[in-house]
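Only one protein chain is missing; all other protein chains are in place.
== subunit A ==
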Amino acid sequence: MIDSIFIGVLALQGAFAEHSASLQRLELDRNIDVILVRTPGDLSECDALIIPGGESTTIALLARLAGLLDPLKEFVKSKPVWGTCAGAILLSESIVGAKKGGQELLGGTSVKIARNGWGSQVESFEVPLSLSDVGDTSRPFRGFFIRAPVVLDLSSPSQSGQYPPITIVARIPPSLLPPSLIESNNVVSEDDPRTIVALRQGRHLLTTFHPELTEDNRFHEYFMRNCVLAGGMGKDHKPSTATTATFG
């Protein structure tokens, strides 16, 4: 029997069912078993974890109430984790726009992120994204941005060396950034960190949009191949300089 690989999907709140369905559609040479993670016992069986979109405040609270917060913090230190939308917020080192009184994060990447960068639901949008580092970059990916967060910064200088290098997988055009984030008269350059919507840092993947809501499996495959099955942290691809920012 071929060894199964156990991929957890954090199922406390949010779009976990779609991630599970996307994973089950993948055709890899390893068998994927999806575990819906609701308790520390579920988590202990997982080789890797996906944290879905939802409300980051709710997910963090439910994680604490379920006794999952500390096990999750330990998990992100050693195992591959992918966060979409709210999940990306939880994997960040620091956030802007936390609820009053602050909220808990898991950390795991050096990224600083702003919650709900675009405003209310009616500002949600979809845009075709061109990808890099992903297997098939010839066609765009449909990005759904739903009350999406915005990456503010990739790392602070004091952290250099603590984190593996970052590979940028997708950006949006600067013109799509929320006006509230852009200082007046400032032209945002193409390589501004705020235009980043998908990035990989070592074995962690962050996407501020929702690949699980399409039938396009490229991100799930990318996570499996480059984060989960790739093994070590150092096996980065050699993407073109235009799409890569390396820190540390």
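Note that in this section a contact is a pair of C-beta atoms (placed from the backbone, for glycine too) under 8 Å apart; a residue touches a chain by one contact, two chains touch by 3 or more; residues count from 1.
One rule holds for everything that comes next: contacts and distances are computed from a predicted model.
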Name per UniProt, for the chain absent here [options: "Heat shock 70 kDa protein 14", "cyclin-dependent kinase", "pyridoxal 5'-phosphate synthase (glutamine hydrolyzing)" or "Metaxin-2"]: "pyridoxal 5'-phosphate synthase (glutamine hydrolyzing)"
Residue touching the undisplayed chain, where the options are A:Gly8, A:Gly53 or A:Pro80: A:Gly53
On subunit A, residues whose C-beta touches the chain left out of the figure: 11-18, 21, 38-39, 52-55, 57-58, 61-62, 65-66, 85-86, 97-101, 115-116, 119-128, 139-140, 142, 144, 146-147, 172-173, 175-176, 210, 213-217
